[in-house]
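Every protein chain of the complex appears in place save one, which is left out.
We just call them A, B and C in the order they show up, numbering each chain from 1.
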Amino acid sequence: MDSFQATIDADGRIEPRDAMPEGYRKTLIRQIAQHAHSEIIGMQPEGNWISRAPSLRRKAILMAKVQDEAGHGLYLYAAAETLGVDRADLLDLLHSGKQKYSSIFNYPTLTWADIGAIGWLVDGAAIVNQVPLCRCSYGPYARAMVRVCKEESFHQRQGFEILHTLCNGTQAQKAMAQDALNRWWWPSLMMFGPPDANSTHSEQSMAWGIKRHSNDELRQRFVDMTVPQADVLGIKVPDEGLRYDDEAGHYVFTDPDFTELYEVVKGNGPCNEQRLAQRVKAHEDGAWVREAAAAYADKQILKKESAA
Amino acid sequence: MDSFQATIDADGRIEPRDAMPEGYRKTLIRQIAQHAHSEIIGMQPEGNWISRAPSLRRKAILMAKVQDEAGHGLYLYAAAETLGVDRADLLDLLHSGKQKYSSIFNYPTLTWADIGAIGWLVDGAAIVNQVPLCRCSYGPYARAMVRVCKEESFHQRQGFEILHTLCNGTQAQKAMAQDALNRWWWPSLMMFGPPDANSTHSEQSMAWGIKRHSNDELRQRFVDMTVPQADVLGIKVPDEGLRYDDEAGHYVFTDPDFTELYEVVKGNGPCNEQRLAQRVKAHEDGAWVREAAAAYADKQILKKESAA
Amino acid sequence: MNDLFTYTLRLGDDALIAAQRTAEWIAAAPQLEEDVALGNIGLDQLGQARTLLQYAGQLEGAGRSEDDLAYFRDERDFLNLQLCELPSGDFAHTIARLLYFATYQHLLYEELRGSADETLAGVAGKAVKEVAYHVDHATQWVLRLGDGTEVSHLRMQAGLDAMWPYTAEMFASDELVRRLPVAVDPSKLQDEWSRRVTEVIDESTCTRPTSSYQHSGGREGRHTEHLGYLLAELQHVARSHPGASW
Partner (left out) sequence: MNDLFTYTLRLGDDALIAAQRTAEWIAAAPQLEEDVALGNIGLDQLGQARTLLQYAGQLEGAGRSEDDLAYFRDERDFLNLQLCELPSGDFAHTIARLLYFATYQHLLYEELRGSADETLAGVAGKAVKEVAYHVDHATQWVLRLGDGTEVSHLRMQAGLDAMWPYTAEMFASDELVRRLPVAVDPSKLQDEWSRRVTEVIDESTCTRPTSSYQHSGGREGRHTEHLGYLLAELQHVARSHPGASW
């Protein structure tokens, strides 16, 4: 374990075969699994608009994006598996509600503009959260995050581009963009978690090099990055208290109502039930397919053996 | 049995408690059941457009029409039951493919104009077929037909009105109406059954007063009635051989290709499988509901008895 | 926008979206009698929708017809309760929704009959009789299914549970209903609704659901993801032929 601490202290990488404290392992499993779950649940709100995307180009981009999320899920479950757990078990924990996914996906996508807003705001917030994880002390997670972040930044640009087109389109399109910003702004701010004052786990995660910045720091970074982009789009962040503080060089903004976040985390969001039900249905409907694939693979092995 | 023949000869009505030859009873059961089945299968092609009807007024009319068909199904099954069979058994015969329904319902409804064409042509043909049945020798069937025919003639007018509106609308609407006529014309002509030369059962049915006119007679009547209506609409019956024979006072028309009818009757029509599958699914999905209703009714009887 | 227009639109949209869902059962009901019954109920709902949307169009004064309002508004402009737009589910889900919704509509229309707005009072006077039949029909089925077989009992309970989190929205009061004198503030209907619905559920041997989380947003045009698909189907032909008459 001394070598563990020494590696952490030297800002080095812990690899799967290295010794590590049980708490470190558990924290990582929980975090990586939750992250993987978020990727696959996150396919739903966007997948909701694939069939209705209003141009073929946008349809292709959206399909590719949702497919990327499945890919992210795959790398992340693989990263978790290096810590000695199985994807199937992690999925069971998701399906039984014992592990969570990001609460942002418990909001509905109501118009095409929401696809823009998710790319711009939700992927934007994810990047702010995840860029520091590319330097996470656990090697496989850090490497997965490098790949994920690269793709997320494409997605973020695509989301912005959707809104940019809407904001330069018809009056109805611009209104749709503004409405999407109104609905997604506060949930996006909550993606950074509770205020530092109420945040549990943070200190230990910092010490272990799993977390690099506090929730509030990251939230501030997100606001500073996003507000000027809203100005470029010509739509208004729905925060009457928002202003730029010249001296501090930061935007001052109203805190979101975190009681909503706590409710959604508890299961009381508009789409919690729907998202989990759809995931469980896909899993259960697919059980016979996975069983068939396993049975077929077994038969092939037997055939090879008996032929040898 | 003498009284049976005497009643038939006097053009009187046979009632359920009257003696009747077994062949008469069987023929009637088969015909009434097939007619009832046609009403309930016929709900599907039109039901297919309820959710998409292009105005609320049309939606209401269409809902009412499809609902009327369910009602017709009810009277007709009730008429068949007076001959000593059960609706549930007749439905089983439909579901197992042992009894047929009108082949016309094995064609798909592809556009809104098809709703007009079905009303105008299919209900029109049904009326021509059914008006003589109002004088059928079997009382309950004849009385059911009086009610059915009255409603069908509303439906026929509504169908004509749909097409009339389309024909006086945009170019796309008029094209839609013409296209519907093109697709429904020949199948409608086939609703009168095979040419007299090939028609089985007819002679006996005529003698029993179940059938009053030959297939070809009724087909001619339909053409004579319909062609002038197409002229009013301003759309063209898709028959190059169609012409009015002044001397005969009838339209001369090309015979439909009856091999298609025989194929569809055998099960080889575009929607045979789909229609039957949907009917069976509704029935099977509803089994638990019917069982619950029966169990509840039994419990109520028990309660009353034990209270008595 | 004027309050009375918005209020009328709310009621009209409820009826319209409910009718669209009810009609899904036609040619798919558990027995022929039920095809007829649900057809009647759907027609009643559609009739209410048409009168209300027509009136809303007049109140707005921008020349919009019932069809303009039904076919050419976008999802965020629909003001119906989320309860009305939920997928029909199995027969027990449909019956649970009908019990909740029709009981609410019945209480609402009873009150609205006394409204100083003559048109709304007139609509309510006609609709209240129709809706009484809907309540009765739903009640009969809740009893049969709840106290029928073991399977039907479980399904009825599941239907009651699934629709329950969408019921509080019916009674949510807001500025608009409070300041509009001819409107009914739905919050005052809740106790009686609760009493009536509980009575039916109790008699059916099911258990009244208790989930604490309640959805909301329909009155502000925030819907479930289901409404978009419903509208795509409802509006597609009309939107494909803008300006056409039917």
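In this text, a contact is a pair of C-beta atoms (placed from the backbone, for glycine too) under 8 Å apart; a residue touches a chain by one contact, two chains touch by 3 or more.
None of the values given here were measured: they were computed from a predicted structure.
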item	value
Which displayed chains the hidden chain touches across the whole complex	A, B, C
Sole contact to the chain not displayed, among A:S51, A:T259 or A:S306	A:S51
Those residues of chain A which, in the complete complex, touch the missing chain	40, 43-44, 47, 50-60, 63-64, 66-67, 70-71, 73-74, 77, 112, 162, 165-166, 169-170, 172-173, 278, 281-282, 285-297, 299
Missing-chain contacts mapped onto chain B	45, 48, 52, 108-111, 172, 176, 179, 183, 263, 267-268, 270-271, 274
Chain C residues that touch the omitted chain in the full complex	74, 228-229, 231-233, 235-236, 239-240, 242
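Quick note on the criterion: only the chains that are shown with their structure count from here on.
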item	value
Chain-level touch network, classified as line, ring, star, complete or other	line
Chain pair whose interface holds the most contacting C-beta pairs	B-C
Residue numbers of chain C (touch at least two other chains)	none
Shared interface positions of chain A, touching two or more other chains	none
